[in-house]
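With one protein chain withheld, the remaining protein chains of the complex are depicted in position.
Order of writing sets the chain letters: A, B and C. Residues in each chain are counted from 1.
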Amino acid sequence: MAEITLAQALNKAIDEAMAEDAGVFCLGEDVSAKQGGGVFKITSGLTEKYGAHRVRATPISETAIVGAAVGAALAGQRPIAEIMLMNFVGVCMDQIVNHAAKLRFMSGGQTNVPLVIRTTTGVGVGFGGQHSDMLEAWFAHVAGIHVVTPSNAADARGLMRAAIDCNDPVIFIENILCYGLKAEDPGPGYRVPLGKAAVARVGSDISLITYGRTVIDALAVADELAKEGISVEVIDLRTIAPYDEATVLASVRKTGLAITLHEAVRPFGTGAELAANIQEKCWDSLKGPVRRIGGTFSPVPFATVLEQAWIPNKGQIIGQIKAALGKG
Amino acid sequence: MAEITLAQALNKAIDEAMAEDAGVFCLGEDVSAKQGGGVFKITSGLTEKYGAHRVRATPISETAIVGAAVGAALAGQRPIAEIMLMNFVGVCMDQIVNHAAKLRFMSGGQTNVPLVIRTTTGVGVGFGGQHSDMLEAWFAHVAGIHVVTPSNAADARGLMRAAIDCNDPVIFIENILCYGLKAEDPGPGYRVPLGKAAVARVGSDISLITYGRTVIDALAVADELAKEGISVEVIDLRTIAPYDEATVLASVRKTGLAITLHEAVRPFGTGAELAANIQEKCWDSLKGPVRRIGGTFSPVPFATVLEQAWIPNKGQIIGQIKAALGKG
Amino acid sequence: MSKIDRAKLLDIYTRTMKVNRTDEKFRSLLMQGKVAVMYYCVRGQELVSAAAMAALTDDDYVVCTYRGQGEQTAKGIPPELWWAECLGKVTGTCKGKGGTMHITYPEKGIMVTTGVVGSGLPIATGLGMASQNNGDGKVTLVSFGDGAANIGGFHEAMNMAQLYKLPVVFLCQNNRYGEHTAFADHTSSESISSRAAGYGMRGVLVDGNDVNQVYPAVQEAVDRARAGEGPTLVEAMCYRMMGHFFGADFSYMPKEHLAEMQREDPLPKLRAVMLDHQFSEEELDAVVADIDAEIDAAVAAALAAELPGPEELAIDVFETPLVEAH
Partner (left out) sequence: MSKIDRAKLLDIYTRTMKVNRTDEKFRSLLMQGKVAVMYYCVRGQELVSAAAMAALTDDDYVVCTYRGQGEQTAKGIPPELWWAECLGKVTGTCKGKGGTMHITYPEKGIMVTTGVVGSGLPIATGLGMASQNNGDGKVTLVSFGDGAANIGGFHEAMNMAQLYKLPVVFLCQNNRYGEHTAFADHTSSESISSRAAGYGMRGVLVDGNDVNQVYPAVQEAVDRARAGEGPTLVEAMCYRMMGHFFGADFSYMPKEHLAEMQREDPLPKLRAVMLDHQFSEEELDAVVADIDAEIDAAVAAALAAELPGPEELAIDVFETPLVEAH
């Protein structure tokens, strides 16, 4: 099999789903051929194949984009709505949280919302305070919605197919810095089930639980520490919520130590839920407290030097691992 | 001193601040005299005293309400914006999170946003899925904004004054079910500093950390368990974020056990941050894992019987306390 | 004489009286303390809802609001399911989980009832998009208030619906109030329908108390939508004759204005039109008597029905029931 980038993987997954199911369609700003297939080209080539109704370039109207996607989903279609950057969910949270996530429950199961909301974000691009936030914790705190993010191209392909298959709404978070990542193409029909984490690297001394772009850092750190004889198990959640508790707890019960890692700011982040749950459920296995690593508690700064200082880095990860192991 | 209700306490605090500072003004749906001073009457009597410009009844336009408040705050005024019910922040998160919370930082401190966003919510009123959520965890996860909620009338008066004084944006959460709570009126000028928790009841066996309406349940449970010889320390956070870590940690270090309690759904809620932080910082003092109690992980149901089953109740709190103490 | 044929008139009359009798019944139950739930009265707006629903087929989609009893009843939700839902019973449309503000019944096209002002318009746009995508010929009607016309979602939906020429009818029931705020205190323009021009959309303003204005306007909008000619904004002027919800303060509503509006009450006017069309008093009364009997039976059944069990909290959250909310 050939290599594909994460961006191509997403495009292939969507293309395949559109070919198989006439109800799958894309909508969002700049997504159609006339605009070059999206600002990150994830929807490129689709208008040519499936026509303008199934790849709708929209006005800058996120409430209408998500709202329309909710409506179409209620009517049995499978919309894939794009919110160009994650911070812009700020203008359409109502449609996501009060509607997409709740309509199945509030209708007593008479309706459901098979909707994928794709969005991208990421610190390290120089976009500044209003274009870089990781807001997965907001959605994770809402019943009725799945939150998914791939850390590599193969998972991107498989998770996107699974998200489109899903009969519930899914927030699908992409990281701008990961679009170029390459992997062996898992090929047509490949699916990674929602709600299943991956043990990205097996280890025995400590569990490092993460997702998205920071999986790369985690694996690099694990490599580096292996040379010093420290064996780090890296868990890639893939689905942030509802997450794969069994895999996480099994890992921590095995290693006895855990660190959570994400790009989002640490306070009240997803690492808090992981840590809280782990300490409660693995109390007897734990050799020390669960530690958390996250972005600095400030808006994302513009200047590169500050932005780099803001992101959790490998040095911090190594420091926390060693401290946890009493090798600080 | 006379007794006042929590609703009256808020009204008095706002009235007093408006009398002292011509820059303080209210805006929101139905807030002026012509509409009866707000649907919960918190702003009643103010138009008569301070005129229509300072008590602006607005269209149903939450983005414009918060956006306008941000603009007025940038110009040096001290707006108090009302979002009628907390769920409606869904339509204006952008103004709160991308603007109010970030402008001080993004301007390098040249501007600031002394804004109070008042909102109310609460489970148990029969309002159903779109009118009852507690979303404080969303705001707590955002750098640059204070999140405050009173559990009694005296604190309501003091916290509201402090919120209006504050040079940063404050989300001020009221609970519909608490508006009628009465307390001794602390009187004019009373302030409860932001970021300071209250030890609502001193105890020695376990720390029960909560805020808002559930403080009442916590105190009731503590009373009840005292009769069985169990001494519960109740911490009322009052400011949910950034919270009074010192008071929380001191309590847990003393008791060696902690339970967090809130109405919001448990997964990824504020209890997660508390639990994660406590286990990390009080590891050596803890006799067992931090437990968390929260609302059921589903939208808030309509039928009273389900709504009551949804809310964390005293039985659950007692059950968790006893389990923590090994008296389950 | 009106342009509406007798059969359609009787249809509209029947639907109107179903809405009105349901409203009266609900208020009487609340007044007597037999039930205690949030209910948003529709007194004064019955005709608008009924005439609008009479312009749709059973399969057409409707999105409405907490004040949606009119659309829900007139579109044909079986009363026993509707009442059971309002009373929080497991036999209700939504098993008691939705309640008065979230009635849903796809079998009759009631796809969403939203409690968030203005949120229905973007969703309706999407239902229309689905119909345009799959060519099912359905029309979507979304009902909303005057107050809702000032929220961002209104604007976004109007522009998007017109841009794609979607089969959607935007029905603004201008009852002169958004909660406690009078129209002129929340809207800077003379009317809501005048905003249609800003989207290149057709806008129509009608007297919502006159069946000969409201039905033809909605029917034309529906026909055009179905023919692929795009959306229409229909504004029906009416009046909310009660407070915002049952039991709410309405001292802010000027008595004189209320009295003036009561003289425009759509019900006596509609009855006059019916009599003009040779329907007899007896015939018209018989329609109401049948409706009352049906409602009474439905209420009795709903009162007697079972409550939902706590297991319902874990069901319908996700497709797969939650085992444990970790």
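The rule we apply is simple: a contact is a pair of C-beta atoms (placed from the backbone, for glycine too) under 8 Å apart; a residue touches a chain by one contact, two chains touch by 3 or more.
Note that the structure is predicted; figures quoted are calculated from it, not measured.
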{"item": "Selected residue (touches chain absent from view) among B:32, B:47 or B:61", "value": "B:61"}
{"item": "Residue, one of C:113, C:131, C:187 or C:212, that touches the chain absent here", "value": "C:187"}
{"item": "Contacting the left-out chain in the complete assembly, out of C:39, C:154, C:170 or C:318", "value": "C:154"}
{"item": "For subunit C, the residues touching the chain missing from this view", "value": "150-156, 158-160, 162-163, 185-190, 194-201"}
{"item": "Positions on subunit A where the hidden chain makes contact", "value": "29-30, 34-36, 39, 57-63, 87-88, 90-91, 126-131, 265-267, 296-299, 301-306, 309-310"}
{"item": "Residue ranges of subunit B at the interface with the undisplayed chain", "value": "22-23, 25, 27, 53-54, 56, 58-59, 61-64, 66-77, 79, 91, 94-95, 98-99, 103-112, 143-144, 146, 166-168, 242-243, 245, 277"}
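Everything below uses one rule, namely that only the chains that are shown with their structure count from here on.
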{"item": "Greatest separation from subunit C - chain, by CA centre", "value": "A"}
{"item": "Centroid spacing, where centroids are CA-atom means, of subunit A and subunit C in whole angstrom", "value": "39"}
{"item": "Geometric centre distance via CA averages, subunit C-subunit B, whole Å", "value": "36"}
{"item": "Overlap residues in subunit C, where contacts from two or more other chains coincide", "value": "94, 96-98, 102, 114, 116, 119, 152-153, 317, 322, 325-326"}
{"item": "Multi-chain contact sites of subunit B, meaning residues that touch two or more partners", "value": "63, 87-88, 90-91, 128-130, 265, 267, 297-299, 301-302"}
